[in-house]
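All protein chains of the complex are present and in place, except for one that has been dropped.
Entry: chain A
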Amino acid sequence: MSKTMSKSHNVSEAESCIHGAANRSSRRSERRRADVEDPFGRALEYFSQVKAGTPVKGNDALENNLVLVERVALGRGLPPGAVATLLDFALSLRLGSSVCSRVLKFLIPASAVPQDSVVRGVSWFCMGKMPVSAQILFLRWILTMFDLIDSKDQLRSIYGFIFSFVTDEVLSPYVCHLLYLLTTKEHVQPFRVRKLLEVQAKMGRQPPLTQLLALYKVLCPEMIAISMPSKTRGGFKNHNLPWKTALAAVLKKNKTAEAPSPPLSLDIKEKASTRKRKLHHLEVPQLSCGPEIESSRGKAVHLQQLRSFAQLLQNLDNIELPAQMGSLLSSSLALHYLDCVHDESALLRLNFWLGSVLHEEFLFCSRDGNPENSTEPSQFLDICLSLPQECFSSSEFFLFKFLAMWDGSLHQPQILSLLSDIPPLPVSRMKMFLFEPLQQLYFTSSVFFKCGVIECLRSMLWKWLTWHFVQTSHKELDVSLSSSRTMNLHMSEFLELVTELVQYVGRLASAGLQLENYHILLHHQTLNFYELVCDVYLKFNLPLFLLPPSGVIFPSLLATDPVTVDRLGYVIFRYRQNLMSAKEHKQQKKEPSFHISRDVFREFNLLMVAVVSCLWISKDCQVDVGTDVHKALVPLRTMLSYCKNYNLIHHPAFLNYAIEFHQKCWPEQTNVDLSSIQGKKYWYWYLEFLFSQGFDGLKDFIQNNMDHQSTPVGGH
């Protein structure tokens, strides 16, 4: 707390020493101004020398100087020296608290805030003379400017002083936030933990306090025994409102004044230049930093300063994260860095930030907001989607809340993709928060939405299976990809969940197909899902055999579109391969844990019989739909006569192929008699003809299930 920079004539020197080469142009202009007896310099001199007790009312000199400095501050920002002078002037309360808050409100730094001045400000703060409103304003100012403070080591060394204010009920939220930004592992001490718990007991679970504790727990888990709610609603509020627009304008101006250096990070989002919304702060903060950092633990480096990958590798251990975690979202480099260093506290902070922003923006919209401007929120959701960390618990929490009041079209693509990122959770929770609301939306929405939902659930299942596969097959590897989405499910729970999901999709698909009059798109989406499900054993080593319900199989079997029948053939073929290899495996290994229910085989055989008798045998068709339909309800006699029309020749999906084949075989015959194909020789030619048309699924199905010598019964 030694150095002060209050003399106005050495402003430019002080600036250059802190500032280095970063802002040479402004330094040059500073010097030029000093040469011409600049009024700004004189104003600063006035503020540094003004005596306590000088009258405020009717003091023209003060008023003029204030107006002058304010204009400069809002125009192009204040140089570091001036910030120091003004901060000292304001917080010393030499001219009362109203002047203090007025100065604080326009204290916009052009580039950096010298740490010394902040430390000095904190010492004024600790003297206890400031009124509470000024104290709050000062804390909010620090929080807003935190990234611009040139280094934080001295601030960290007075951590204890700041911590002592945690007991103050009014200041506590701001103090907690500041501490949250400053805390490192060394700061977490038993006596501090005790204090925080005490405060929590007194004031209740306030979000800022809880989050500070959560950070402590992440840094030193052994010290905090109490369980933390993993999802805290709302995070730290953004305290930057009084300065936000002015600061953004100044930073932008200064940025364009400098020659822009090409950033290493891939910017996902260009900043919107015009912003009309007031309440919302959805924008991803820019990565900003003080110009240079010297810290006691060696040189810390801001992400923004890195220019090459080699530089990143060199400084991997010294990278200092910005105060606004949200700013990391705009840089994919930063996100990958986070992923690779496994920084729990950073992930936690990012999680909180994301949670509060999502919550404020999407669940607490103001009625009078500009509703037409919906590109920005969806851009933001796009950014959330592109996170390599996949699903933060806060975004999952947000999704469940949002889903409960979703109309099904707002940001539909983004929401559906985010939904597919949801990690496996216990079945009861999944049912309540995902399946139920989604089902209500599904059945009242258009067929395209239905397809979207099925696709989303397919991709969700695929992610779960992949995750499970990696986890089980590489036990020696540490595959806790990111701790924020650790799957705490036992194997049995996981199996139960997958079963539930597949059955859920089965219900959605069969009822949806019926409602949509067997829409072909929905058909294919459903079969797409089952193409994943049928291969679960062979591809993901999960002993789970879940057949599609009759409501999916039979409409596909009797579809008028040949590709649907072909895909069904492929699905059944893959089921067969999976069951066969599971059976072999069981006989070889004789593992007691490995158990396939007899019902699965029985069900599959019934399915096979039904499909084969329909496509192949045609006469002895015994469509046994299983136990789903009561025998008395199905007029078997009448059905038998229709069944004949669904063999590969008369099937509506293949009818045109049969006719084409017939014309090729008997070109001179004008009277098309399709039953003549059923002769042994022609039947196989016909099959070859069908296979040559690209029906590979059907080919696999027939070649693996049929004895090649058998002919369809009911031929000539």
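Here is the rule we use: a residue touches a chain if its C-beta (ideal position, glycine included) is under 8 Å from a C-beta of that chain, and two chains touch if they have at least 3 such contacts; residues count from 1.
Rule of thumb we're sticking to: contacts and distances are computed from a predicted model.
Student: Given the options "Centromere protein M", "Response regulatory domain-containing protein", "Vacuolar protein sorting-associated protein 35" or "Metaxin 2", which would UniProt use as the protein name of the unshown chain?
Tutor: "Centromere protein M"
Student: Pick from A:46, A:106 or A:362: which residue touches the chain that isn't shown?
Tutor: Going through A:46, A:106 or A:362 one by one, A:362 is the residue touching the chain not shown.
Student: In the complete assembly, which of A:408, A:506 or A:697 touches the absent chain?
Tutor: Hidden-chain contact among the options goes to A:408.
Student: Any idea which of A:67, A:127, A:340 or A:432 touches the chain not displayed?
Tutor: A:432
Student: Which of A:167, A:445 or A:577 sits in contact with the chain that's absent?
Tutor: Going through A:167, A:445 or A:577 one by one, A:445 is the residue touching the chain not shown.
Student: Quickly run down the residues of chain A that touch the omitted chain.
Tutor: 229-231, 233, 362-367, 371-372, 374, 397, 400-401, 404-410, 429, 432-433, 436-437, 439-440, 443-446, 511, 514-515, 517
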